[in-house]
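Omission of a single protein chain aside, the complex is shown with its protein chains in their original locations.
Naming follows writing order (A, B and C), and every chain is counted from residue 1.
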Amino acid sequence: MSDPYQALIVERHKHPLHAGRPAQFDAEGEGANPICGDKVHVYLRRAGMDVHYEAQGCAILSASADLMADAVAGKTAEQIAQLSRDFETLLTTGRENPALGGLNALAGLAAYSSRIRCATLPWSALAEALHHV
Amino acid sequence: MSDPYQALIVERHKHPLHAGRPAQFDAEGEGANPICGDKVHVYLRRAGMDVHYEAQGCAILSASADLMADAVAGKTAEQIAQLSRDFETLLTTGRENPALGGLNALAGLAAYSSRIRCATLPWSALAEALHHV
Amino acid sequence: MSATLRSFDVTVIREDFPILKQQVHGKPLVFLDSAASAQKPRAVIDAMRHVMEAQYANVHRGLHYMSEKTSDAFEAVRDKVAAFINAASRDEIVFTRNATESINLVAYTWGRTALRPGDAVAVSEMEHHANLVPWQMLRDAHGTDLRIIKITDAGEIDFDSLEQVFADGKVKLLAVTQMSNVLGSYTPVERLAKFAHERGAKILVDGCQAIVHRHVDVQAIGADFYAFSGHKLYGPTGIGVLYGKRELLEAMPPFMGGGEMIGHVTYEKSTWAKPPFRFEAGTPAIIETIGLGAAIDYVRGIGFEAIAAHEHELTEHALATLGNIEGVNIIGHAQDRGGVISFTMRHAHPHDIATLLDRQGIAVRAGHHCAEPLMGRMGVTGTARASFGMYTTPEEIDALAKGLLRIKQVFA
Partner (left out) sequence: MSATLRSFDVTVIREDFPILKQQVHGKPLVFLDSAASAQKPRAVIDAMRHVMEAQYANVHRGLHYMSEKTSDAFEAVRDKVAAFINAASRDEIVFTRNATESINLVAYTWGRTALRPGDAVAVSEMEHHANLVPWQMLRDAHGTDLRIIKITDAGEIDFDSLEQVFADGKVKLLAVTQMSNVLGSYTPVERLAKFAHERGAKILVDGCQAIVHRHVDVQAIGADFYAFSGHKLYGPTGIGVLYGKRELLEAMPPFMGGGEMIGHVTYEKSTWAKPPFRFEAGTPAIIETIGLGAAIDYVRGIGFEAIAAHEHELTEHALATLGNIEGVNIIGHAQDRGGVISFTMRHAHPHDIATLLDRQGIAVRAGHHCAEPLMGRMGVTGTARASFGMYTTPEEIDALAKGLLRIKQVFA
């Protein structure tokens, strides 16, 4: 079973590429986990599906948000929906999927079902943002 | 462990010596077990501690009442209280006690704690009657 | 025995139940008290032991291996139960201590919110106290009415009485057993559900006895609530199930407050988790739930077709054999009945029957079987009761018959 804290995750948690509230955006969405109080707020610029976020929570949450922003950049809403489904499958089965690129770093979570929510929270927030576009 | 249905018990159940309501008596008492609906009504004639009873219930109840009437005949209230205590000890330990005479036939009940109440019910009824004398 | 049983070998089944090798008073144990609680197969014992020896921690949000694995095993049983009774969703399965708690949960939560004073609950004359007393308590606390549906002398629901009880349109809940623990009667729950629904009422089915003997499909029945206990289904004590239709559960307030059942808690105010967790306060019966899962696997592995066929033969055999003993009176003669047989015997009190049979190693129950009012209805103060499990053999029924003949002699 792969480590849920691969170097990429720690790296993105410590040095995120897409964190912060952009000056301009077209839509936003929020994900919150009442169990732990963790939160993520997603900002979407439609052009090029450019995603930024503000996360307050664990390393998995922020790394997942950051890797998500990588993964969805330039995709269509439909492609994103497919990615989101594939990502969920990755998290429940632990089986890597080449289509998921850097998101595969989160495969190790499959052994921690109570942490899966940390990884999917940014995706729910993004879905909300897409819904509002 | 002795049989809770020794011949004497079956005999007294089938052919009781002290069953029935006497024409005259000085006091009476009742014992009822709400769990099974069984009842016994005891009639006491003070002279010679002469006990009769009407029982509605199992063989243990009626035999115990009949043997009790044997045992208490001619005794004082104090002696009866002692007998009653010894009888309870018999029922909980299963150890026979020469002082108890025919009541020893009930020693086998020690293995059936849920039946002990059947055997002690007549004694509660008698205690009530004695209280009212 | 007949051809239907060829693939079902009761001697093989018996090997799975260690306790059946016990002796009682020097005689082989003949356990005819399964309706009170069934014995446990090795698979259940081993599953519980495995949890405690190799994979235990408190469940939910543990974030460590033992807790994750235990939570997964625990929650997998919810899926198993949902599949077992064909619930539409796992979220419709609430874990309780026993059927009694399941019914009380409905009375406390649904009863106190969906019912208004003046509304009525209807139960039948053959309910276990668990499906009568909670409605009396609701009546006394909440001002609802409680109505009793008559049964026939055979021990079946009296549909005329049912009509009457529902006539004024006030009945909002029909709470009824699927199988009497005294008379062995099955009730036509599909028909009763339809009847209730047509009149705007909900139906709660007490499946405690039925689920042990028959395949249950809550959706086919049309049950709004369905309650049962693990310990009668060859599982552990301390675990029961309440099935509730999702929309009903979602509208219900919680029963007990504490951990697990909350959304957010502040000193001032709390919000509730979604069903089923809303109804599961505190540390659940983890080991027992996993044991129940093993019991369900075991029962499904044998299959209700085989179990029902075996038990049908047993019941026919028992009715014929006991019915032949002069002085023995079988209480209840429903058309559709299962392996729970209550009887009385001339000259012998039920308690004496039970104790004298016990001397011969035979375990039957005697008394009112937690259905005291039904005793009066059937004109007895109590009965002796022999009840069968999948491990019961025709020879054990013969032993019972022989035992009764001996008792007859004693009291003749």
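We adopt the following convention: contacts are C-beta pairs under 8 Å (C-beta built on N, C-alpha and C of every residue); 3 or more make two chains touch, one makes a residue touch a chain.
On a predicted model such as this, the values are computed, not experimentally measured, just so you know.
Participant: Just to confirm, in the complete assembly, which displayed chains does the hidden chain contact?
Facilitator: For the complete complex, the undisplayed chain touches A, B, C.
Participant: For the chain that's not shown, point to the residue among B:L8, B:A27, B:A81 or B:A111 touching it.
Facilitator: With B:L8, B:A27, B:A81 or B:A111 as choices, the missing chain is touched by B:A111.
Participant: From the listed residues C:A76, C:A114 or C:M137, report the one that touches the chain absent from this view.
Facilitator: Counting the whole complex, the residue in contact with the absent chain is C:M137.
Participant: Which of C:P254, C:P276 or C:G389 sits in contact with the chain that's absent?
Facilitator: Counting the whole complex, the residue in contact with the absent chain is C:P254.
Participant: Take the complete complex as the reference. Which residues in chain C touch the chain that isn't displayed?
Facilitator: 18-19, 22, 24-25, 29, 31, 33, 36-37, 39-40, 44-45, 48-49, 52-58, 61-67, 97-101, 103-104, 107, 125, 128-130, 132-134, 136-137, 148, 229, 231, 236-240, 254-262, 264-267, 269-270, 281-288, 351, 354-355, 357-358, 361-367, 370, 372-373, 376
Participant: Name every residue on chain B in touch with the hidden partner chain.
Facilitator: 34-35, 111-115
Participant: Give me the chain A residues in contact with the hidden chain, please.
Facilitator: That gives, for chain A, the contact residues 1, 3-5, 10, 13-14, 35-38, 57-60, 112, 115, 118.
Assume only the chains that are shown with their structure count from here on.
Participant: Which of the chain pairs holds the record for C-beta pairs in contact?
Facilitator: Per chain pair, the contact count peaks at B-C.
Participant: Compute the distance, rounded to whole Å, between the mean C-alpha positions of chain B and chain C.
Facilitator: Here chain B and chain C have centroids separated by 39 Å.
Participant: How many angstrom lie between the centres of chain A and chain B, each centre taken as the mean Cα position?
Facilitator: Chain centres of chain A and chain B, defined by C-alpha means, are spaced 80 Å apart.
Participant: Please compute the C-alpha centroid of chain A, do the same for chain C, then give the distance between them in whole Å.
Facilitator: 47
Participant: What positions in chain C touch 2 or more of the other chains?
Facilitator: As it turns out, chain C has no residue touching two or more other chains.
Participant: Which residues belonging to chain B are in contact with no fewer than two other chains?
Facilitator: none
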